[in-house]
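Quick notes on the structure that follows.
The complex is shown incomplete by one protein chain, all other protein chains being positioned as in the whole.
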Amino acid sequence: MLQTQELQVNIGPQHPSTHGVFRMLVTVDGETVVDLKPVFGYLHRNHEQIAEANSYLQNMPYTDRLDYFNSMANNHAYAMAVERLAGIEVPERAEYIRVLMVELTRILNHASAVGFMINDMGAWQTPLAFGMREREKILDLFEMASGARLMCNYFRFGGVVRDLPPEFIPNLRELLRALPAYIDELERLLRDNEILLQRAIGIGILPPEVALSYGVSGPVLRGSGIPYDVRKAEPYSVYDRFDFDVPVGKVGDVYDRFLVRIEEMRQSKRIIEQVLEQLPDAKGGHINPKARQNVRPPVGDAYARIESPKGELGFYLVSDGSTRPYRYKVRAPSFINLTPLADMCRGYKVADIVVILGSIDIVMGEVDR
Amino acid sequence: MTASPFEIEIPRGRVIEVQRDDTRVRRGGGLLRGMAVVWKHWKESFKLNRSYSQIHGTFTIEYPEERPRIPEAYRNMPILLYDDETGHELCTSCFQCERICPPQVIHMTQAKDPATGKPVPAVAEFIIEYDACMSCGFCAEVCPFDAIKMDHEFELSTDDHTQLTVHKEQLLRPISYYAKIAPTMWAEVRESALKKLQGNIRRRPDVIGLAPQLTEKIAARRAELAAQAAQAAAAAPVAPAAAPAPAEGRKLTPEEKAAKLAAIRAAKAAQAGESATPAEAAPATPSPTPAGEAAPPADKAAKLAAIRAANAAKKAAAGEAPATPPAAPDASAAETTPSAAPPSDKAARLAAIRAANAAKKAAAGEAPATPPATPAGGTAADAPADAPPAAPPSDKAARLAAIRAANAAKKQQSGDGS
Amino acid sequence: MYDMLAALINGALGWGWPEWALNLLSYILIVTIVLVVAPLQMLFFTYYERRVIARMQDRVGPNRVGPEGIWQPIADGVKMFTKEDIVPQAADRIVHFLAPCVVVAPTVLMFAVVPWGPGMVPVDLPTGLLFFFAISSISAVGLMMAGWASNNKFSLLGAMRAVAQMVSYEIPAVLSLIAIVMIVGSLSINEIIAYQTGLIISNRDLPGIPDLGLGWFVFTPVGFVAFIAFFIAALAEGERTPFDIPEADSEIVAGYMTEYSGMKFGLFYLAQYVLNFLLCAITAIIFFGGWQGPGVGWLYAQGITPDNPNGNGLFNVLAGVLGVFYFLLKTYIFFFVMVWLRGAFPRLRIDQLMDFGWKFLIPLTLANLFSAALWVAFTRWGPAEGMLITVGWSPVLRWLAAFVVTLAINLGVYLWLTRVYAASQAERRRAELEELSAAA
Partner (left out) sequence: MPEMTPAELRARLAEALPAALVEAEPLAITPPPAHGPQPGLFNPPDPVVRPDQLVAAALFVRDTLGYAYLSDIAVVDYLHAGCFELVYRFYHPSGGPGIVLRVRVPRDEPVVPSLTPHWPAANFHEREAFDLFGIEFAGHPYLRRIYMWDEFEGFPMRKDFPRQGDKYLGGESEG
């Protein structure tokens, strides 16, 4: 029989489609992947050590830099963890503003995640350009409210730093008119595209029980058929007041995860509409006036998790009574979602690795911390 | 595919399965539909699209020629503010921003009063390392004096790295500039900021705390004022408009008119040099510029101080609202902290004690070149009007002033005791 | 082109030029025209592509260098010239140097047989089409040389893939053209163009049709299927999306061009765009009548032509200009379609590409050959050739019967083939999953 010799190929760390500095040591037998070993650490800055040297409030801008696509989601998780630790309660309007901001980041994240994945498949940035246009609109809204497009640093313990500016709601209503048209157009462009079907169906399959045992979360878990969404499983903040559905895939391949992300964008739009209906008026206050920002929580620990667009993002804080957290741990969804990468890629072609990685949708800032 | 191993009921929502329908045989229809979408985009892209509700049309902004609209809350790099009326910086170097700054890029040193060496509520050296600053906006949030705000200027690239360690001179911007870029945010904090500024100005001797670029201008202005006052003193009492503020031609508010009058009278009194008759030394103008006299000789300052003490005591007795504290012109030598707010009882007792030992010292005939340091003006707490020990004018007059101050304080104390 | 030029030169300078001087001078003129036109087309195409794809993505595209970015290609060219030309140390220097030449030379050579206007073809070869495709496969050798000489694992892999793709898509391309050659009866490109006169239906099939130059092959079912198959094969040949495997491959970053920089990389770039231009041109020529268009035939008839020597020269020029205009218009439309596809589709995997080529395109083109034969049988054969059914039918009826029969066959084959192909893909995927789960 033709004796073939295995070849070690390095994909990354500088590579057009590894979403940041991430290396995969792939042993290839001809075309099919035999084994894949992910290598991290290129972007490791020991975020948790920095956090232990900062006071609680000073950590807030650092959480923006964890998953730099969804700075609002990171802020939300961290703010909830500290509020749970120090026992600060948040006024109604602040909770609604927080949910509004996190759902906007979900739309922004899924729009660009789908764009990047299709871009890895080779479509020359067209779906990505459409996604980026929607993302720009949302970033403008963030800039109006928080002052920065990407590093929003908008949340404080007990609420948000500033109430919504007057021109925020009208612009948001206008954006909500564009979103369904954008999502339908994206589906028309890609859903039945024969080439995409060939590149996505049956690629990177993750059966449900394997997905559960790998502890993946977010669209990757729901793509495999398990309807686990932290907003529904353990409703936090005011999520129990909105009704929205949980999209779930059937087979757990790249195509399912793609469809789940598109459906989740629609659900997020539904949530935002309900937030706008139920938004209490400004009298409710955008921050709890009694909450002092240089927090000195009692001794103890607290864990808070949210459904960030990439999965379950959790913050574990241990306080020793001083103004600095004694231990600050981040449960990063992208980091854990990479665990099954080796199993998902084994047996597929080399060109599929990049597509599977795109379907998991990782951001290196969160993986390497 | 095995049924989902967990039967999960979702509150307020359904579990919806995405329709894959991948068994349908596809014959290129999807490809054509995709091309139709791209064709529509090509056709529409000849129109500009600036609205949020449109998904067609070119949305690129030709950057240098066409600027994106910057919202008011936008924050890039911190800047320091100075009041363009009085030329004084708002910053009192209270170190709050330096403490809160996560990457610790703000470095400042407090200004010292050159004569007495005591710290003054003004900043001497203020450095921000713009290359490490992440524009998180914490310094602007925690500043109690609204002295540091976030700028909207983002074209900061430079090829010389040393420029990125920005000193106070490049950081300072007039309040009018900040009011222009962030109108509503400035309107909210305007009154409290300016009130605090006035409080601080009074504690700043001579040119300390002035925005550097304005220092020479204001010093020149003052010299010019002094020259005018001196030259016009012999003429009609009403001196030409020694407008305290460098802003000429501004319609004078009543408060400023009184201030101008007082400045003239004080200049006349000092210039005439008559004995320390308890002439009515009108309270100095609220503006910081001293009433025109050059550095007065020690005794003249002392006489002034005595007059002021008597008056302050009278004012304290009248319990006048603290809005316009009788700020004694900051004579370069004597450093007095006239009482602004009606002294609380504790303060009154302090005044009495001090008046007593002032009288003692005056009796001892010691020529205190520098009166004992009054409580440092650092904290904005208002020290009660202590009767500065008079220099050795006739000791009787000094004792008289001291006693009068003491019983005024006691009356005051009983007055507001109820 | 040669005779016209010879007459021109004789007329202009009036002396009795010796035969060989006339020959030399006119061919020098032709060669310079071709060598100027090829890079110009390439420069325009790079600009054209970037502007069009930008417009498709709601952006503007290069508009800074010169008014509306017109000098952008010049700037790219200068950049290519000034970039340092690195040759890897372990590379085989001579082969590394020769590879771009071997890729560019045949591509420019293909211009020899491309007719720009009526009578305006550099060399009127009777077997023009064969020459065209024979020369184009030489550049595959150049790719292999580039891959092999770079002594880099990835570029070798990339080169092999590129060559495999170009060779395996040559077959459906040629097969689809044979169908047209069978109908026309000759390999000469001018002959193919001349066949496509008339309105919608070529007047060679139905003599009565007025000659408006619109009798294109694409309106016949045989021609249409051949056009689709040929255009897809041309995409693969020119490495355009969805077949740009070598150029932007996910694991072999730039395929065979990895170790090239500076002007050598520029040459590969030139070759690629010139090849795209030529493929669009040949598509326009064979299926859309090249320079044929309303008015060209009539104008050319007035001018100096072999069978009307004393026509007025001005008409030649007019016919030429109108012909070139039509030809370039059609070519640019086809390049627009190529860019359009690039904006809309992701990329196929290398094995799917091969699968599609061998299991779908080739059977389709073979069936098309069969229906082409039927077309010829119905329209032209009489009882002598054994076609007894259509004895005594009027030409219109014969044309109609040919149209219906070929349409039925082609449509039936297409529907049947898509189902079979989809089934085979599903089967392949299932087998892969099985083997995967067995391995796991």
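As written, the chain order gives the labels A, B and C, with residue 1 at the start of each chain.
Keep in mind that, in the parts below, contacts are C-beta pairs under 8 Å (C-beta built on N, C-alpha and C of every residue); 3 or more make two chains touch, one makes a residue touch a chain.
Quantities reported herein were computed from a predicted structural model and do not represent experimental measurements.
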Displayed chains contacted by the hidden chain, counting the whole assembly: A, B
Touch with the omitted chain, as defined above, among A:Val99, A:Val220, A:Leu338 or A:Ile356: A:Leu338
Of A:Pro13, A:Gly215 or A:Gly284, the one touching the omitted chain in the full complex: A:Gly215
Residue among A:Gly30, A:Gly87, A:Pro180 or A:Pro298 that touches the chain left out of view: A:Pro298
Hidden partner interface residues of subunit B, rising order: 5-9
Where the unshown chain meets subunit A, residue by residue: 40-41, 44, 46, 48-49, 53, 210, 212-217, 226, 228, 232-234, 298-301, 303, 305, 312, 314, 316, 318, 320-322, 326-327, 329, 331, 335-336, 338-340, 343, 368
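Just so we're on the same page, only the chains that are shown with their structure count from here on.
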Centroid distance [mean C-alpha coordinates] between subunit C and subunit B, Å: 75
Subunit A and subunit C, separation of their C-alpha mean positions in angstrom: 46
Whole-Å gap between the CA centroids of subunit A and subunit B: 43
Contacts with 2+ other chains: residues of subunit A: 126, 130, 133, 189, 193, 195-196, 201
Subunit B: positions in contact with at least two other chains: 26, 28, 31, 34, 37-38, 41, 59
Partner subunit B, residues of subunit A touching it in the complex: 54, 57-62, 126, 130, 133-134, 136-137, 140, 143-148, 151, 153, 161-162, 165, 167, 171, 174-175, 177-178, 181-182, 185, 188-197, 201, 207-209, 225-229, 232, 235, 240, 242-251, 255-256, 259-260, 263, 293
Complex contacts: residues of subunit C adjacent to subunit A: 53, 56-59, 153, 241-242, 244, 248-251, 253, 342-352, 425, 429, 432-433, 435-436, 439-440
Subunit B - residues contacting subunit C, complex: 25-28, 31, 34-35, 37-39, 41-42, 45-46, 49, 56-60, 62
